[in-house]
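Got a structure for you, written out below as structure tokens; questions coming shortly.
One chain of protein is taken out of this complex; the other chains stay put.
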Amino acid sequence: MCTSDHGNHPIAVDLADTATASVAPSPEIVEDLIAANHILFDQGVVDAFGHISVRHDGRPDRFLLARNMAPSRVAAEDIVEFTLDGEAVNAAGRKVYLERFIHAEIFRKRPDVMAVVHSHSHSIVPLSVVKGTRLKAMFHMAGFVGQGAPVFEIREAGGDATDLLISSNHLGRALAEHFDGHDIVLMRGHGSTVVGGSIKQAVYRAVYAELNARYQLQAMQLGEVTYLTEGESRACVASIEAQVHRPWEMWLEQARARRR
Amino acid sequence: MCTSDHGNHPIAVDLADTATASVAPSPEIVEDLIAANHILFDQGVVDAFGHISVRHDGRPDRFLLARNMAPSRVAAEDIVEFTLDGEAVNAAGRKVYLERFIHAEIFRKRPDVMAVVHSHSHSIVPLSVVKGTRLKAMFHMAGFVGQGAPVFEIREAGGDATDLLISSNHLGRALAEHFDGHDIVLMRGHGSTVVGGSIKQAVYRAVYAELNARYQLQAMQLGEVTYLTEGESRACVASIEAQVHRPWEMWLEQARARRR
Amino acid sequence: MCTSDHGNHPIAVDLADTATASVAPSPEIVEDLIAANHILFDQGVVDAFGHISVRHDGRPDRFLLARNMAPSRVAAEDIVEFTLDGEAVNAAGRKVYLERFIHAEIFRKRPDVMAVVHSHSHSIVPLSVVKGTRLKAMFHMAGFVGQGAPVFEIREAGGDATDLLISSNHLGRALAEHFDGHDIVLMRGHGSTVVGGSIKQAVYRAVYAELNARYQLQAMQLGEVTYLTEGESRACVASIEAQVHRPWEMWLEQARARRR
Partner (left out) sequence: MCTSDHGNHPIAVDLADTATASVAPSPEIVEDLIAANHILFDQGVVDAFGHISVRHDGRPDRFLLARNMAPSRVAAEDIVEFTLDGEAVNAAGRKVYLERFIHAEIFRKRPDVMAVVHSHSHSIVPLSVVKGTRLKAMFHMAGFVGQGAPVFEIREAGGDATDLLISSNHLGRALAEHFDGHDIVLMRGHGSTVVGGSIKQAVYRAVYAELNARYQLQAMQLGEVTYLTEGESRACVASIEAQVHRPWEMWLEQARARRR
């Protein structure tokens, strides 16, 4: 067991810009990223904590993430560009999230991933701490959960006295390794991280992962559960996730109405 | 076990109109159908997914269903007419729900049914996956649930690698067969479908089926449960469902206030 | 076992006025009764069903109750006066609640009772159907629940094929007998009825009975529970229920804001 990464960190970080921006992201993904922050709050996936990132659509070795703040309040001027080392490109004095390494290391490991949501939603946290239990796909909307989401135990990479936060490239890499063949990873005593091929898909998955966890908590108390087969999981992802625009449009409309 | 119906389907479907409309439905049922879409969302029965249909009041071999969209946003121009084969009459290029076969085959099998609600409400899903457990009427508002709602296991008709969706006449018929003597059927890992003699009754039942499931989940954790007798279930349906206009009017008022 | 009271009843009743009003109730209790209807809805105690009554402050052998309608919509013109036989005094063609006998027979049996709430709140219903389980006071706000609320089993007075509704003086009396030494009675598969010395106290008790049930459901799943002693229950009622105006004023303000 390694103990090099524990200790206390300020989770809002002053970070000097160490790279330069060369090309602007498209206005569309910035707009979607802002909306996603609001939607994740409205849908109860994040509270004042949690974050969503998107890979830069002009530079696949960069990603965009809000500055350190509550997602529900994010606006265009709060978006910061980062390198895959988690270095800020244009923070310009704005404090950034300590846990940007979650996003950096997943984008590095998984070129197919375009968006990453990290959250502590209400039913995910309890499932993450019960020994021998794994989140498994139990309804058609959550086929992406698959046959058992890995649980990241930070003690293996960071020792048993960390603040549980992914506060370094080392810890980010240890987490990212769990995404080999999985699109969601639970983090013991902390929450989960979920990835998608677009902002809309990642947001969809974060919402329905929480519902799958909620339903699983209830069903497990009553008896043996019939989970989706591997074939069912795959078929559900293929057909239902082609529809992620349907909830997105509804959530977007709600998010706008609430902020009017 | 048959495997002919699994595989992945786009769940929003482009469908050429293959029949022609001959008579317009009454404005009243169209208005009620729109309101029902909003109410089911407001009451938490559907989210961006789920749908409600009504039998055409001028042509019992036709039914009305929204185009593929979130129920909370349905308006008059979104209503499409279908045949009992699930063929669109006047889609005119609008995408339709893949699962229209649920409605088509139930309307075909059950001439007494005037409205069908398909949803994935929060307490129904967990009950649908616990082996050996059935939804049973446990309070007077849900007598229609009866002595044990059947659970539709799609693997029997579609094999073990489907997307769980009712994506064909074949699967629709397999589901509809479970409505022999039952007004609600759970669908394993998916949700439920409930029928009524009117839009108001079907909406009422969808709301109270969810409550019955919620209460049953809680009661089963504490000990042995006293369910309604068959006589009690029948008496409850007869007297309480004569009152479905009472919640309907309240829900309608709320739905209108929220959309003002 | 008597079977004379089962069978199906219309639960909205056309009732000819068989007595005459002699004195008007004070405007204050009418105003409080209307507010109580709204508050019980806002606080989740009633949905479109459930009702609250108050004893007529000019004639103790009469009581006031809304006409058959959703409590959230009650206004001054909806209040009807009844005799302790459940006969309408001034319905004047307005449909009345089938279950007015709950109120009539409790007001007859308990001269100290000034207000009665009948509801089907979310945690009360599951507790009412678990064999061998009773609602017991487990926190200081619900001392009035006491050492175990009786459960009314309608099968004893009405047979095993009723609609569970208190649809006659006979059933009302059978229920009222359970209020001997108790201020709340659960009704199996139906809900509860709670009484108070004022509208404010009855509303307070209906809200906190639901919370006690909710907490009890959760605690019983974890292990043995320490309930209030009889002495604690009594002391809590004496000191805390002297404060029922505090939540009332807050709820009233909320109810008015929502209806503005």
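When the chains are written out, they are named A, B and C in that same order, and each has its own residue count from 1.
In this text, contacts are C-beta pairs under 8 Å (C-beta built on N, C-alpha and C of every residue); 3 or more make two chains touch, one makes a residue touch a chain.
Values in this document were obtained by computation on a predicted structure and should not be read as measured data.
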Chains in view that touch the one left out, judged over the entire complex: A, C
Option touching the unshown chain, where A:Asp160, A:Asp180 or A:Glu224 are the choices: A:Asp160
Contact set of chain A toward the excluded chain (per top definition): 6-12, 47-49, 68-70, 72-73, 98, 120, 122-123, 125-127, 129-133, 160-165, 167, 188-191, 217, 220-221
Positions on chain C contacted by the hidden chain, ascending: 138-141, 143, 211, 214-216, 218-219, 221-229, 231-232, 234-236, 238-240, 242-243, 246-247, 249-251, 253
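Keep this in mind: only the chains that are shown with their structure count from here on.
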Superposition rotation for chain B onto chain C, Cα-based, multiple of 5°: 90
Chain whose averaged C-alpha position falls nearest the assembly-wide average: B
Where chain C touches two or more other chains, by residue: 221
